[in-house]
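One protein chain is absent from this view; the other protein chains keep their places.
Then we have chain A:
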Amino acid sequence: MEPDLVETDKKRKRNVPIDSTLQWSQWQLLDSILPTGGFAHSFGLEAAIQARLVSGPDDLKTYIIQLLDNTGSLLLPFVYSTTLNPTLDNWQNLNGILDATLTNEVGRKASVSQGSSLMRVAAAAFTEVPSLKSMRDVSAGSGVVSFHHAPVFGLICGLVGMDSGTSQRAYMYVTMRDVISAATRLNLVGPLGASVLQHQIASVAEAMSKKWMDRPLEDACQTAPLLDTLQGCHGYLFSRLFCS
């Protein structure tokens, strides 16, 4: 082989995490096939379409970028904290704080729906981390049945051995993945166009991840009040495909 090609490959191998098993867990967590019910949510996109704020691929791109910015500003601190400190106390504390922070009823219910499903799947699948199941059981036992998505996501990443940079990027990724998937089902873009769009947005998503990552909880804020207002209208839609 060419010496350049061998060198490039060596460099890449040096970057592979020491624990390769982790990669398989990472891929599974990010795979849309994981049954967390993400496919049931449009992140306010369906309401935005019915309010005629999004009607084509250009609007869609703008919408997704604003959504990602808001996801970063509002939710990454929760992912960050539980990845860094994946203990029962921290998780329960953050769950309570996020419940008071997600003042949008539609968004709050979506978060709980996805978080609870994710916790259930992870506790069942990642058996090498017995604390997942025990934390879930303890919480359910003490009456806390609503698990919000972002803290659960960070918790699982932390317990599985992921670093916080990866877990925060991963959270942005799954949000982007799900809203684009919703866009195809809402006929805003076809599957091929969706893939093109996703790749175009990736660099923006990375920039946003960098901007909002590693922040304390007190910094959590929303940056898209118009989108928040729209998402709150989801319950008023006469006919709808999605839960949120």
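Here is the rule we go by: a contact is a pair of C-beta atoms (placed from the backbone, for glycine too) under 8 Å apart; a residue touches a chain by one contact, two chains touch by 3 or more; residues count from 1.
Heads up, the rule we're going with is that contacts and distances are computed from a predicted model.
Participant: The chain dropped from view, which UniProt name applies: "Calcineurin B homologous protein 1 isoform X2", "Metaxin-2", "Tetraspanin" or "Urease accessory protein D"?
Facilitator: "Urease accessory protein D"
Participant: Touching the absent chain in the whole complex: find that residue among A:37, A:165 or A:232.
Facilitator: That would be A:232, which touches the missing chain.
Participant: Which of these touches the unseen chain: A:20, A:142, A:187 or A:203?
Facilitator: Of the candidates A:20, A:142, A:187 or A:203, A:187 is in touch with the missing chain.
Participant: Using the touch definition up top, pick the residue from A:21, A:55, A:127 or A:195 that touches the left-out chain.
Facilitator: A:55
Participant: Even though one chain is hidden, which residues of chain A still touch it in the full complex?
Facilitator: Contacting residues on chain A, toward the hidden partner: 47, 49-53, 55-59, 62, 65-66, 69, 73, 89-90, 93, 96-97, 100-101, 103-106, 108, 186-190, 193, 204, 208, 211, 216-226, 228-233, 235-239.
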